[in-house]
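Yeah, one chain of the complex is gone here, protein chain that is, but the others are all in their spots.
Moving on to chain A:
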Amino acid sequence: MASVTVSHVNKSFGEFRALDDVSIEFADGGFYALLGPSGSGKTTLLRQIAGFSFPDSGEILIGGEAVESLPVEKRNIGMMFQNYALFPNMSVFDNVAFGLMVRSTPRHEIKARVGEALELVRLSGYDERKPHQLSGGQRQRVALARAIVFRPRVLLLDEPLSALDKALRLGMQVELKRIQREVGITTIFVTHDQEEALTLSDKVGVLKDGKLLQEGPPRELYERPATAFAATFLGDANLFEGHVEEGELALSDGTRLRATAPLAGVGKATCAVRPEKMAIAEKGEPLRADHNHLEAELQEIIFAGNSLSYLLRRGDIHLRVFAQNRATAELQPGQRVRLTWRVADTIPVEA
């Protein structure tokens, strides 16, 4: 097990800048998610860490040791591929044994450790099967067993669950987390699925256009996104654009909104509010001092069983509000309502 440090890594493909001065620290034994839309450079970053390709500049340390000049086969990392990449000509046993065989492990030890690894992923007894005789979820488990059996220093996963259907994916998420905890291996996990990133990891890094926008624990990232992009990519967000007046956000129609802290500076500013933090005030409810208030027109109510989404409009601002299905008042589309949410839930973000 080891920590991984990426510092000031740049990588270009021709004119195209795939990684732009990325610095990120993965602590020993942690479970990290690299989250970003398709084409944001997640795979490229993972391949630099793995050693399939080398950065144009910058440093990569694994366990404190500089590895820029080591090719992948010397880095002692485990990697799991999106399409499993199991060797079709080998049995499950031989697939898992491959990393040990390469390291000239004695035969009886290979047998014992492959057995352990298959038990860990709950595939004991499947030794003699060929990959084509397994289901998608089982192949996934073989791929995982194969990547950790030789006790690599780091486990790298490139969108490992995206090929599975939803039910299987949720099951595998739980398994992955359990196995990671049992083995205690530093894990770097690439995904474009924000929910997966939030539920699985101790820490999330958000990538966009080859830049690391923000990193932090999932909760912090969700509650305090630093940019409008992070706010909308990780979950839903209502964005309010305006300019700073006396530390408050003044919308174009003059309405003032207060944020977590008085806004600094002058000129344009943006604030984000999570849809589930907003509520539609009931008639006659008193205005509370620590809340922001905003009148809007209710346009549509989307019913989803246990929850409701309200779509609202105020001028040219479109808003969403999520609510539990506990509605006491009957609301109708077209009605004007008052929205209310805590000042502490109004997050200033970079546009």
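By definition in this document, a contact is a pair of C-beta atoms (placed from the backbone, for glycine too) under 8 Å apart; a residue touches a chain by one contact, two chains touch by 3 or more; residues count from 1.
Basically, contacts and distances are computed from a predicted model.
The chain that is not shown carries the UniProt protein name "Peptide ABC transporter permease", picked from "Fe-S cluster assembly protein SufB", "Peptide ABC transporter permease", "Lipid-transfer protein" or "Amine oxidase". Looking at A:Glu15, A:Glu73 or A:Asp316, the residue that reaches the missing chain in the full complex is A:Glu73. Interface note: of A:Phe26, A:Phe93 or A:Phe150, the residue touching the hidden chain in the full complex is A:Phe150.
In the complete complex, the residue from A:Ser38, A:Ser69 or A:Asn89 that touches the missing chain is A:Asn89.
Within the entire complex, the positions of chain A that touch the omitted partner chain are 50, 52, 71-74, 76-79, 81-83, 85-89, 98-99, 102-103, 146-147, 150, 156.
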